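A single protein chain has been omitted; all remaining protein chains appear in their positions.
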């Protein structure tokens, strides 16, 4: 199969979320993850604006301007949901109560450093939001991103070139061509797309990447974008 | 008149509470203050266990074990009351949102140091509760106590002999024979019982005490204990 | 006197805001923006304001109108990036050195404001360590984890939006409308709450989310539920 599209990438990450876990999904592609949960997983999605138990997006006729996620999308509340203020929402995030956060990224270094908040666009103001809190506070930080930039440059690097979000925080990276763990020994590929050989994977990585002994083929069902 | 009884002392302190203020009353005599408010004062009493708007004690038949004040008395909620947890209750106290706290005391020093939490009873465990938080956090700390100990020893001292609750916190002291301000220059008597002369007051004080130029007679209506 | 914190108009509630005031503005992700108060503040025209708001550029908040009016000289925010290709008014003034920006991770932002309201002058947090936003901050390790020292943020005026307010100043929010409103109200000398509806009676004690002690003025401005 060819490189995973964005929906398939979200699907792949969704398969690994533990049953019963509490998960925060970053803006953009990560929020799509909630669309592709296996049916046997009962998961609470937390949003930085204070909702624990974000449900599907609201229908046109059941929207409430005060039931939104951190990306300003009008959503619903699942059964068992609750709502707190920003202080308590971030206490939840920073106190280690979120099992997994799935975030987008610009770059990840082989020591787990993450750069995902500031791409250095000239004259545009900074936007950090809750990225640093999530990366530091969640028990596990997973990244969902294209393996390479649009220009083909590597995003998996020895050292991040863009401003850091947090040092040593990334545990796993889901991409369009591979699933990569960040280990004390650096990057380890767990799954690689069948049409991408290990040589190609290495050539598209900015630093050393090991191949797990039990490395599998990266697969996802057909999902249109 | 003779020395004020405890109810009269509480009455005297109550007369000075500003209209619209938020007030925390310590255990013992201070809680009696709420019984003697002038009719033109609308005041919210806060209790450390999280109630803002403590009303009168509950009748036998309307008691609720979860509507209590910090002294475990079953109380009522006044109109406009609210309830928070201990964290938020003490954030309210420590953040400077209580206008006045009225506390009991063993000793007060002329620099405003307060000793009210540990009388050093041998082998009895310590009990600090919220005393330090209130003394430090309230905008104004008033003391309600007998001018002297049962043995006639002074409680207004140059330096406290018992363990401090907080340094430099007391603004005013209501007693059975005088009302005393704590100023940058030390104790200043604002009101003295007519039957207690300034010489007697001085002899019953453990350090220097000035008499305010506009010093008044301390008065209270007849109230039985 | 019976407490009644309700005022007829936003303009009345905001009379006398001084040049140079530190103004906190609630709202996040489309919910909880006090836009009627922001309009009134813009019309009243104080200058040299410091704005403490999660975003300086959220399209649904009228925060930007204060910036466009040249009333703001400093912004403390977690988000300050305009959405369009063209520079936002904030970005233009920031680039031109007319507005100083302190960009703060959203959890440090909420926690610092909470600290301001709770009497905590400073705290340590791992969030921001090892990043540009943690530069020049004091660093200290706790249990092997490096942390930065963050100080409290306090303000002169909090502008918040709730759903229902009562004459005592109690506020009830609607779902995620709460966000920064509670913390900001605790951290400012004066708090003005705009609400959809101001009721004559009292909000039931267990439904109050922001206790009356933190609110100075309540203005009913209508608007959608």
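Order of writing sets the chain letters: A, B and C. Residues in each chain are counted from 1.
By definition in this document, a residue touches a chain if its C-beta (ideal position, glycine included) is under 8 Å from a C-beta of that chain, and two chains touch if they have at least 3 such contacts.
Computed from a predicted model, the values in this text were never measured in an experiment.
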Q.
For the chain that was dropped from the view, give me its touching partners among the shown chains.
A. A, B, C
**Q.** Contact with the hidden chain (one of B:37, B:68 or B:140)
**A.** B:68
(Q) I'm checking contacts with the chain that's been left out. Which of B:133, B:176 or B:191 qualifies? (A) B:133
Q. Which of these touches the unseen chain: A:17, A:91 or A:143?
A. A:91
(Q) For chain C, which positions touch the chain that isn't shown here? (A) 111, 115, 118-127, 142-143, 145, 147, 151, 175, 205-206
Q: Using the touch rule from the top, list residues of chain B that touch the missing partner.
A: 47-51, 64-72, 77, 83-87, 89-91, 93-94, 118, 123-133, 136-137, 163-167
Q. Taking the full complex into account, what residues of chain A touch the chain not shown?
A. 19-20, 22, 40, 42, 44, 46, 52-53, 77, 79-84, 90-92, 94-97, 136-137
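Here, only the chains that are shown with their structure count from here on.
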Q | Farthest-lying chain, centroid of Cα atoms versus that of chain C | A | B
Q: Using mean Cα positions, find the chain sitting nearest the overall protein centre.
A: C
Q. Cα centroid separation between chain A and chain B, in whole Å?
A. 56
Q: Let me have the rounded angstrom distance from the C-alpha centre of chain A over to the C-alpha centre of chain C, please.
A: 29
(Q) Where in chain B do residues touch at least two different other chains? (A) none
(Q) Quick check: what residues of chain C touch more than one other chain, meaning two or more? (A) 114
